[in-house]
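With one protein chain held back, the other chains of the complex are shown just where they sit.
We call the chains A, B and C, going by the order they appear; numbering starts again at 1 in every chain.
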Amino acid sequence: MEYLVVSLMFIVFLQTRFMELRRATLCLAVQSALIAAACLVVGLSHGGGLHGWLPGILTIAVKVLFIPYAILRTVQGLRDEREIVSDINVNYSTAVAACSLALGYMVIDGLLPQAEGRDILATSMFMIMTGLTLIVMRSRAIMQMIGLITMENGIYLLGLIMTEGLPLIIELGIFLDVLIAVVILVILTSRLRLSFRTTDTNVLDKLKG
Amino acid sequence: MECFLLAAACFGVGILTLLFPHSLQRYAHWLANGAALIGSGITAYKAWTLLAGASVVPLAWGSYSWVCDSWSAVFLLLTGIAGVITSLYALGYAQSYEGSRMRLLGGMWNLFLLSMILVLLAGDAFSFLLFWEIMAVASFMLVNHESEKRSTWTAAYQYLVMTSVGTAAIMIAFLLTGSASSNFSFAAMADNKLDILWQHVVFACAFSGFALKAGLVPLHVWLPNAHPAAPSHVSALMSGVMLKIAFYGFGRFMFSFLPVWNYWWCVIVMVVGAVSAFLGVLYAQMENDIKRILAYSSVENMGVIFAAFGCGMLLKVLAGGSWYYLGFVAALVHAFNHSIMKVLMFMSAGSIMHGTGSKNIELFGGLAKKMPYTALFTFVGSMALAAIPLTNGFTGEWLVLQSFITLISANSAQITRLWAALCFVLLGFTGALALGCFVRLFGISFLGRARSELVEHAHESDKFMLAAMGLSSALVLICGIYPLPVVQAVCAALKLDNEFAVQGFSLAWAGSGSLSVFNPLLLLLLVAVISAAVYLFTNNIFVEQNVTWNCGTYPTERQQYSATGFSKPVRRAFDYLLKPKRQVSYMRKDHAYFGRQLSYKLEIPDMITEKLYQPVQKHFVGISTFLRRMQQGSVRLYVSYVMATMVLVLVWGALYK
Amino acid sequence: MLQYILILLCLPPVCAILALTGRFANNLLHWLHRLTATAVGICVALLAAKFDAAVPYVDDYFYVDALSLWVLIIITTLYVAASWTAKSYLTREERCGVLKGEQLQTGRYFALMQFFCWTMFIVLLVKNLGLMWVAIEATTLISALLISFKFTRAALEATWKYIMVCTVGICLALLGTLVLYYAQIAALGTNNALSWVFLHQHAEALDPALTKLALLFLVIGYGTKAGMAPMHTWLPDAYAEAPSLTSGMLSGALCSCAIYVLLRNLVILLPTAGSAMMSSMLLFFAVLTVAVAVPFVVVQRDVKRILAYSSMENIGIMVAGIGAFSALSIKAVMLHMYSHAMIKFVLFYIAGTIIQEYQTRNMMRIHGMIKDVPHTATFWLTGMLGILGLPPMGLFFSKFYIMSALFKEGHWLAGSLLIVLLAGVLIGILYHGMRMLCGEAHRQPLGDLLGTVDVPVLALLLIFTCLVGAGFENLPWLNNLLNHAVHVIGG
Partner (left out) sequence: MMYFISDVQGLALCLLQAVILLAAAPLITGIVKKVKALLQNRIGSSIFQEYYDIKKWWGKPTMVTPYTSALFRLAPCVYFVTTLAAACMLPNFFGGRAGFGDVFVFVYILALGRFFMAVSSMDAATAFGGMGGSREVYVAAFVEPVIMLAVLSNVLHTGSTSLSGMSLRFDEVNLTVAGVLTCIAFFLVLLAENSRIPVDNPDTHLELTMIHECMTLEYSGRLLALIHWASQLKLLVFLLLFSMLYLPLDLPVVLKVLLSAVAVGVVETLNNKMRLFKVRVYLAAAGLMLLLAVVAQ
């Protein structure tokens, strides 16, 4: 489990440094795969059964396979698309991610002092914050989507550790929602490309005040 | 309460005429105004019996409650009388709105009257505010009736905005009082547990709220715009009754909810009232729009009423005893009388507009020959508003002056004396300027020669309008010559037994030491005797008609003094207050030997509007424009808002004890 | 009882799938849509009639009590109204609206509408707080498709912002739900996971530290969905760019749903988290929300955005009412929710009509409505006065009661600020309303486009708010229902 957590941290840090959409997506897939692994570990360690392995399998199906696939398909339609930001921005993102890791530890120590799995909790906080940071600091639609999913993964991890998984029906519902959300976001992204000839969300500033 | 229910049913019928189809609008008109007339009549009758000693059973339905005490009865009486007169007038006047939302006019008219009556009957804060707001909305709709004109809808907008701000203040006052009591009924709020600091806040809120609705300076700015914009019978009712209802509310607060008065409250009420009276009449004299003149005159009279009320408060705080009622009697009597005479004058203004199609008195002149009855009634109304003896305007004026004299002579404290004396001087100015103002109004419009073609086509009003004006003129004179019923009714409203000595037919007041008397009947007798004698000498004078000598030419109507010219000396005397904006531009010279043609523009902007409201408005819009930058359109910014909020809330939550 | 709930939950998706097949003519679709909505409406009416407010209905998955019934009534009313007015609206939209000249995909629109309402019904009927979250997220996604329905540039922009901001917010709500679940596991074990009824019964047993944490996340999360400042930023864009019928539903129904879910969660958290913290937080957000709305309504050109900001103002009032958390204030919040939904639906509908009539959404170019389009103008004026909280519309009553509850509970500062800020909102909204209604037109409208079906529907909605407002505390059935709703919340 600890190995998983450390590699998760590493991969999320990496996530902040990828500018090229395809690589970022692949990174996301890896990140989701780690989550799926964590999910299976936790599920099987608590006696298995349907509730034990189904979430893990679903994570693999939805987050590791389907979502990256859908995103990659969209990316294929995009020519010459990459997040064009300066190195400073990249470094800032990493720095903010580091800060949020520290913040994650602080919050966990402050609010839930005796919680077990302190590292995992902090990691999930870190993922949530990093996801938010990605949304705020990146302007490509795809990158914002990746940020959103990172955040979602963080919350999912938190739930997994704290509560050993939600009731099955709720988990199913959440998976369904994530699925639909990604489908809709992908549709929107392609529409954005059709209408604006770019997926840079900086052009979305006509509605003001 | 059954009587009031009956009246409410009448108004209800009137409101339902809104649903008449377009083809039946004439019937809707008759039915609506007829219903309003009957409903107001019933109200007036019932209020009169209440003042004569009858009592009324409170009524409650769920969260609504209606009660009626003597303080509301006197205002009900005023509303009823004014309602009868104006509805009668509306029967004739509103006919000219056929085809332009006549049904709306009739329906809203009934709603307006009904809401005013229900405000007066409200027995708890909720009902009061509910009907207060309905009153605002109904009057707003009426003001906005001719909404195609820009001046009309801006006035209506300004009116509703200001009245809502006032209502906000009133609501805060009510809610503060109510939350310090067991519930929101007036009875419970009467024994509230507000401590002294909160009492100040409640007073500030209540006074500013009601003063706004009553049109006291500096919160009066809506009034001179809203009154001219509304149809005339509506302005009559707004000015005659609605402003008094604000006074009712203020009195309710002072008498019931804040029984212990701070010295400075009284001074503030008195000084604000006196300043409003003075500035109101000063602006009234500068205006050329007949309805704006009357609107400013309403500001003046509401100022007089509040000054008298403040004087009564000071008397009560300082002198104790039974004297202090004089100020309240004066305020109430003047309120009652003012409602009748202001209704009369607005109806006259309506008739003039009806007959000529204009509100600008610079275009009139010699209307007395075209509209003799209107002229007569307007003359009576002008005298009343100028507080001339033998009209009811003077009764209130006399009582007001007496109460100030009592206040000044009963107090040896120099500072109080100085405040009161300053207010007294301002009231003296007010009286004299009011005289000038109505001399100007009547003289310029009705006397002399026609200044424009409008007058040539002017026609006398129809019988309903004349009947209404005649009725109110009669009331003005009757109440002026025999004021005792009004004074007694007011004494009954204030629950006084023999505080106010009434000897024979005269009003007498012993508060200031020796007896002061005002006996209008005897005065009338005196004047009649002397007039009879003078008549004997003058009825057979030899009169020869010829044009005034004018250095060999015939005088033209353009040689007459204009309204602007008439008020010039006063304008110059007070130019540091009025700040008139003159603009003289020289035109091309037509002829070598004659003078150049000039164009002269004069504008007197309302000082308060210009110095207070316009900057506030400008800054409000400016700040709003600036603040709109927080929504710049970037989704990243928006998400960072959420993120920042989350972090801040988490930090706050961690620190929260 | 269960049969009604099942019918309620089966009809809309069936209708939606039928509409999606694309085998029906437009006219038939309209009637299908109307009939489904009416059937659901009757179903809810029967449910309400049979329902004993004192005895909530509980089974494994569903839970109905007075609170959910009340919100259900609100949403169903809007649903029925929207479906009956849809035909004339969409016909006009095709003829002279923004989609002029394009082939309108009526089937897709109806399917989305039906799904949208369906997800909201689920929010109201499920027992489980987790499922409630799932359903709320589902409403976001479906409504995103509704907002982007036209796929214009502006609609895309609005949708993107909507999804991004709302999903982030909703994720925080999920975090809160997880924390709550953790608290439940820590105190009560894993049985009846997140069941509202179970948690409600054992609310005192939860760990205060955890409930406080959950409270923070849930308020932020569902607050984003409801449109509290400063998480409101998606709101004006989404309301303004959605088709007007949808805007009405978003503002009236979806916002009510969010507040409903927030209330449901608060009931669980308050016994341990304490109401002082909740009050100060909610009142702060309430005042902030109204305050943020003020500058935007004062300087505004877009006829639908101004309505969106007025929604914010009303959300602020409702949140303040929840913040006061007394029996009276919660009851008034219920009433406010109702009146606001009805009036706002009418206003958005009329705003859409105005846009069609004048071919612009810039308020500065619209004048003289009273003269040129009297019917539209009547509704516009009445709605404006109503939304500003002037009687006889229902908002006055709820506003008064919420304010009085605030003062009674000692929150005089928040109360006074709100009252003053509301006057500020009035200044802005009324100014623009009057500009549009009065004066003389510079550009002539296409005509008074309100149809024969819309007028009675809209009039009925307005009359309902008057009656419900005036009869608040006085009509026995209504009073009973609301009292039990308050009892559920335990204010």
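Following the convention adopted for this analysis, a contact is a pair of C-beta atoms (placed from the backbone, for glycine too) under 8 Å apart; a residue touches a chain by one contact, two chains touch by 3 or more.
The structure presented is a predicted model; accordingly, all values stated were derived computationally and were not measured.
In the full assembly, the chain not pictured is in contact with B, by the touch criterion defined above. Interface note for the absent chain: among B:Pro485, B:Pro569 or B:Pro605, the touching residue is B:Pro569. In the complete complex, the hidden chain is touched by one of B:Asn519, B:Thr609 or B:Ser640, namely B:Asn519. Only one of the listed residues, B:Leu176, B:Leu363 or B:Leu435, touches the absent chain: B:Leu435. The chain omitted from view is touched by exactly one of B:Leu19, B:Val543 or B:Leu655, namely B:Val543. In the complete assembly, the contact with the undisplayed chain comes from B:Phe424, out of B:Trp109, B:Trp153 or B:Phe424.
Although one chain is not drawn, its touching partners on chain B can still be listed: residues 365-366, 368-369, 375, 379, 383, 386-390, 394, 397-398, 401-402, 405, 408-409, 414, 417-418, 421-422, 424-429, 431-433, 435-436, 438-440, 442-444, 446-449, 503-506, 508, 512-520, 522-523, 525-527, 529-531, 534-535, 537-538, 541-548, 550, 555, 557, 559-561, 565-570, 572-573.
The working rule: only the chains that are shown with their structure count from here on.
If each chain is drawn as a node and touching chains are joined, the picture has every node linked to every other. Of all chains, B has its CA centroid at the greatest distance from the CA centroid of chain A. The geometric centre of chain A is 31 Å away from that of chain C, both derived from CA atoms.
Between chain B and chain C, the centres computed from C-alpha atoms are 43 Å apart.
Inter-chain centre distance (chain A to chain B, centres taken as mean C-alpha positions): 68 Å. Multi-chain contact residues, meaning those touching two or more other chains, occur in chain C at positions 160-161, 164, 168, 213, 236, 296, 299.
Contact of a single residue of chain B with at least two other chains is seen at positions 628, 631, 635, 639, 642-643, 650.
Interface residues of chain A, counted against chain C in their complex, comprise 111-112, 128, 132, 135, 141, 144, 148, 151-152, 155, 158-159, 162-164, 166-167, 169-170, 173-174, 176-177, 180-181, 184-185, 188, 191-192, 195-196, 201, 204-207, 209. Put simply, chain B touches chain C in their complex at residues 61-64, 125-126, 129-130, 133-134, 136-137, 144, 147-150, 152-154, 156-157, 160-161, 164-165, 168, 171-172, 175-176, 178-179, 184, 620-621, 623-628, 630-631, 635, 637-639, 641-646, 649-650, 652-653, 656. The part of chain C that touches chain B in the complex is made up of residues 160-161, 164-165, 168-169, 172, 212-213, 215-217, 219-220, 224, 230-231, 233-234, 236, 277, 281, 292, 294-296, 298-299, 368, 370-371, 385, 388, 390-392, 396-397, 400, 403-404, 406-408, 410, 412, 415-416, 419-420, 422-423, 426-428, 430-431, 434, 437-440, 471-474.
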